[in-house]
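Below: the structure, in structure tokens.
For this depiction, one protein chain was excluded, whereas all remaining protein chains were kept in their positions.
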């Protein structure tokens, strides 16, 4: 794919290593579409990239309000892109509300494209502007490109048989066309997409195409490049070869669960109750019946996990999913799955807490609940996804652990990862190792429902319908092996220990912890889990480039921890743990490994910036205090 | 009160520092009554004591089965009694099932009183005996006193107009009479109790009295003392002077909650759903309407906490109570109380987990859930009761914290403490410090629902019905001060920090941690919380008597910890934390204070023995390894 | 004007300054407005009125009312309202929630609230969809509903809110529609007057995720034939000309639609609405389009003990001679050590 290095009018394109662009407008302005089409064109141009949509919490807030602003951000570039970018290089603001809520993220000197046509008194008032920012000095730090996009769009649409409303709706394509010109992006794929999408409505398709083209040529004709930089962002040469697609985290997780179930030879049933942002798993999987995927929308979260336990008891793979408050409601039933030792995957798409909190914002503050949040001594494996594409692999791992160890497994993702997208090197499913589950038991001789596999300590999985294995299980403490109700003190101690040891034993069945970046002995290790992977990885890359003595260690397995982690951490003078919570992994590592780590904590409903991590790391790296 | 030091026939009474007696029989044998009457007589004799009933899990299991055995244990003596005793000095076994399930707890050389009349083939078979233990060598380690108590009782009852069934039912009084003789206990109070209890049925009263007397004189007339020791247990001279009564832990907690609410000037409503063993709080408080106590039996635990939150929102003191699975169900709603900052007391009577587990057995395995078990960063104060009488004081403390800091508070007790009883020095309520709550707000000027008290960081408590303070609160993140819905990142960080700091600030409002026994620098500190207080205290007393370098530190406040605890622990070379769980306080202290403590863990549904703690302590104390 | 006759409050004085955050055209708007009007009509005491809601679009309601308000958690509003009434039975408490909030996650609390007959109002906005979470089918969605969680059409029998309520022991059930403001206000008023739990189903259009799901009932052209507005003691008539009515088939215990003037039918044949008749209410509540008109207005209203009122009286009686804790502590088997 070739990228034009020179604009048509021979204006030179400024080369950027990477660029961060955000499209922002009213919920009805189609910013998500503009963003995702720009993403497509950018991926096809060979850039690495990461995207994140920022929907309003309201379904469809009144037009022009700040809480109705919808945005889409993309970071793309020539080297491994790990985050959606700290600061914006370019902002598209389709109305005053979009401007006021997003301008603070634009870097000084960045470009803001503004639809002047939407800056009427009514919209200005709704956004909370006392004065029109286009008429005062408030934007002087930025490069402003104000155009009456509304009018220009209507002009472009006028030849076609569309209503004024329909015509105006193509504003997003006009803006997209302009931005694509500024970055020298090829339109072909977008044109193809428009044609398919509006196949049944030719006038609308034509209007959209006209708007895209109009925006695209506007830059040329208006000789914008004379006043504004236009850019080229070279393709990433280091992207491993292979077939790629763009994927969001929740899509990857849905597919990963399907893949995992196929690998262990089980059909799956997802039992869930809608909740933001976890619902998307239900949405994705509901469309996948042809893959043997059944979904059940329960009356509440307790019913959802109850049904999932019933599914697993019946011999299929029971999966349940939720977020904060819904996961909290499952607390009791998770205990039932632990006590009866049935496989189960519990997906928690973490969101801003406590209580209902901030449903549409991201956080990683359910680690405590996952690891410690049950009555009784109730250990359970906990694993977490790092990136959108990693969701695929952790989902497979969750199914593996659940079926091999006859245990519920908590699989953590978060509001950021759910919606974030990135290019994904499509794996070949045949390349995955064999993870056949513990086979359903059919042997009748000496069958005991709570006998144990010597190695995994898992009990047999004997499902109703199997002749000769009739037995009873339950939530009351049971005798070891036979599984009858038992109140004997020694039995309770034995069972408590088995439950602990079975889960701790998983540490021998997971990869040893490795160092993701840097050396295995250094002045500082930045240890992370979950979606902080991106900013930490980039920050450490930057620091290593500057020759700082720092490493990145990312944990996929939160419980049990990799068996060598304690030893590994001994190699570092300082340990910094950035988390989007008040220090939950920090507590765990201090308690378990007795390491005197420091936390870097941010609870603002959004990911770390790379710079925030760099700053915190530099504070430590520039200290002269050596380890004692 | 005088205690005869010589039996009537002048057989000398062996002096015991303390004695442990257990009455065991079928559920229908009246062992709880026998035990509690023995307790009464013993308390009146000036002994310190501790008791514990051990009910069967089944309501009324078939007669003669092992799972239908009901027992009552008392430890009494001349010096501070801290536990119900490690091993039995005397066992009363009214049938084979009672013998087989209890004999292992009798110390070698201990006395077992057996009702031979119940040792028929049917009962032996039900108990699981292949041979009659009275006819083989299996009891040779013990001193056996076998009598046909059934027949002797019937003889005693024969003069009265009672049915055979009614006559036989007085067996427990016969056995009690005999045991009282053996310990030289005065009958007066028991006779009074019988007369009152059966005031409406003279023949039954007479038969009971006759049985008690018959058992009592049997020893004399049969010259039992020639073959069996009879004892005197001297009164405890160190018991502080004052008025005393016997009290169970849950009774004390009920009264403490009532007292606390009176002290802060609020009426209370307990909203609960029955569950073992927490139900007893509901039972106690349901009888207390005349004290302004209202109870509400909700449809489930979620409704119970919901209603309690509603009560507090309405300006009374909302209290909810449950055990393991029920507390788990409250997880989500606890978040609501945290988010809306409403006062609430959540009583958790811990029982054997995970899941339904062992409802009638004790454990202290809900500490993790209390401290860490919620979605989001959701801090909450956690306090725990040490002894039956301590339940009164911690209940007051819970009400104080909830109302002063506008926060839900978790109050931990356990299955042991619920039913355990001990003499309680009745406090004078006027002696308690003034704990007036944060006053209900009525000021209209500048009222903001989420403004904060500068010192406590508590928000105002403005209740519906107050003119001029109309406002809206909710579970979604709110702006600081005004309390309107807010999704601003900075606000979230601010609110998260406030929530954390408010709760952490309580550390400045609770007593500094003291050392309960021993010096403030020593080779070993045994650190405990909850009902392990008793065995730890006694074990440390014993070790100090033997001049070991050891101290006892008991924590009432689990979260936040007392501010000086970290410094205090620095004074000890070793720290041992005995817990009836797999090491939950251990995790907390390691993480928070970075102390390398060791756990001593027992998950058998019953309290530690003193000896178990002594042994573990000695292992450390006898090590020569000094601190590095 | 003197102190005794304060200026009557206007509807907008029952409104907060919070912008209504629902989609333009949402039925919730109309209901908010109706409530503000109703409050002004009865000059409700702002400081004694509380709106308690769960979570959902409908449950945003409290933010728009200048009274006290508590936006609680999903499905649990009824429990919090119950506790609130225990703390203060004098408050006028309104519970507001969507069909998901009330019937899905909150089903258990709803039926127990109704059974206990706690003295409050429960307004359930039925849009047959989970609005706030972006359009999944709900327990009231018709079979075959296409939604993100049922892309092949839902296969569940819908829950019928009023039938459930009556089965749970409700003593007041009524139905209204978002755009029939006058009748909606009348129903709200009747609900408030009734002592005990008044359960009201409000048909509400979700313009974004379930637009038009009630148009066969609510639209101007259809409403006269598709609705029957009930009034106690009056014959149950409906239709464009008001000449259709309901009659009972006694053998099969079914209702049938008859037309006055046809087959010699006259007014005497038409059933008279009796709000105290539970079986009639059961039949009326169950009527559904297209075979029958949908019953609107107060369908059932029966007086009965309200839990909070009975409890309040019992507490007052019990505390007339308040007991003293110190005395209790000092009573029973007590001994002295000195």
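Residue numbering begins at 1 within each chain, and the chains themselves are lettered A, B and C in the order written.
Methods note: contacts are C-beta pairs under 8 Å (C-beta built on N, C-alpha and C of every residue); 3 or more make two chains touch, one makes a residue touch a chain.
On a predicted model such as this, the values are computed, not experimentally measured, just so you know.
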item: Candidates A:62, A:234 or A:474 - the one touching the absent chain; value: A:474
item: Option touching the unshown chain, where A:64, A:96, A:306 or A:460 are the choices; value: A:306
item: Per the touch definition above, residue among A:34, A:194, A:233 or A:336 touching the missing chain; value: A:336
item: Sole residue of B:286, B:441, B:484 or B:497 that reaches the chain not shown, by the stated touch rule; value: B:286
item: Footprint left on subunit A by the chain that the document does not show; value: 40, 43-44, 46, 189, 239-246, 255, 258-259, 262, 269, 271, 288-292, 294, 296, 298-300, 302-316, 318, 332-333, 335-336, 340, 426-429, 463-476, 484-485
item: Footprint left on subunit C by the chain that the document does not show; value: 104-108, 111-112, 115-117, 139, 152, 155-160, 163-169, 248, 250, 252-254, 277-280, 282-283, 286, 304-305, 307, 310-311, 314, 318
item: Missing-chain contacts mapped onto subunit B; value: 58-63, 65, 67, 273-276, 279, 282-283, 286-287, 289, 295, 297, 299-301, 325, 355-356
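In the analysis below, only the chains that are shown with their structure count from here on.
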item: Chain centre separation in whole Å, for subunit C relative to subunit A (CA means); value: 40
item: Overlap residues in subunit B, where contacts from two or more other chains coincide; value: 332, 335-336, 340, 474-476
item: Contacts with two or more other chains, residues of subunit C listed in rising order; value: 55, 73
